[in-house]
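For reference, the structure is listed below as structure tokens.
Note that one protein chain is taken out, while the other chains of the complex remain in position.
Presenting subunit A:
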Amino acid sequence: MDAESLLLSLELASGSGQGLSPDRRASLLTSLTLVKRDYRFDRVLFWGRILGLIADYYIAQGLSQDQLAPRKTLYSLNCMEWSLLPPATEEMVTQSSVVKGRFMGDPSHEYEHTELQKVTEGDKVFEEVVVVQIKEETRLVSIIDQIDKAVAVVPRGALFKTPFGPIHVNRTFEGLSLSEAKKLSSYFHFREPVELKNKTLLEKADLDPSLDFMDSLEHDIPKGSWSIQTERGNALVVLRSLLWPGLTFYHAPRTKNCGYIYVGTGEKNMDLPFML
């Protein structure tokens, strides 16, 4: 959700029960403005919070002029002092994928993971127990990256591709119409397209190159990994990710108000097929 319209966004996203206490709101409003100034972001998003056992991580993201360019991620434990997280690498993701369970809330906490490694000495193969230590910060980075790539959502038309390539916020976006807002196909993944290249020419024929440059949600695997609901009559559309429970996307049709927030434990719901 945009840092500027934080209060309205929080009110809209409150249907899932996750909000912020008044002092957190106030401090976020103050500190995110300063973050925007200090880091020279074009736009600051309040990304959400990851619930830890001792403390929660509050996450914010800074966007540059090009909306799809790599984002900078910051975290804070008290909503005032923000620290920049390093960009996620493949190695970090694979490394931290072995860690299960809840976040602790202490970035310097180290998870210990024991694994058996085969060591060959000459002809003989030994199995050696290796203790791998993984910092929670690494895990935090990779989880945020995974969530961003999997379930960050933006409505169709809110961003547009300029002829020169960069993707900008569409100033003339007036919100989705009611009938469109209820369809998954009018929402896009807020990331570089992956599936789009694999589409056939026939499927691509109907796409508007300035608007349809991202992957649509409707082809997500497994089918049914989103719950789409209308609240307050039809005045608010809420999408909840079932794959990453905790991610809520809200959009008030015919207005510009849209955004997503993640409040959860930072764990992927691997049981989804059983639960549907």
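In this text, contacts are C-beta pairs under 8 Å (C-beta built on N, C-alpha and C of every residue); 3 or more make two chains touch, one makes a residue touch a chain; residues count from 1.
Throughout what follows, contacts and distances are computed from a predicted model.
Asks: Absent chain per UniProt: "Ribosomal RNA-processing protein 41", "Proteasome inhibitor PI31 subunit", "Radial spoke head component 4A" or "Probable electron transfer flavoprotein subunit alpha"?
Replies: Going by UniProt, the chain not displayed is called "Radial spoke head component 4A".
Asks: Which is it among A:34, A:98 or A:235 that touches the chain not included here?
Replies: A:235
Asks: Among A:107, A:245 or A:259, single out the residue that touches the unshown chain.
Replies: Considering all chains, including the one not shown, the answer is A:245.
Asks: Write down which of A:20, A:44, A:74 or A:261 is the residue touching the left-out chain.
Replies: Checking the options A:20, A:44, A:74 or A:261, the one contacting the hidden chain is A:20.
Asks: To test your reading of the contact rule: which positions on subunit A touch the chain that is missing from view?
Replies: Subunit A touches the missing chain through residues 11-12, 14-24, 51, 53-54, 78, 100-102, 178-179, 224, 227, 229-235, 240, 242, 245, 264-265, 270-271, 274-276.
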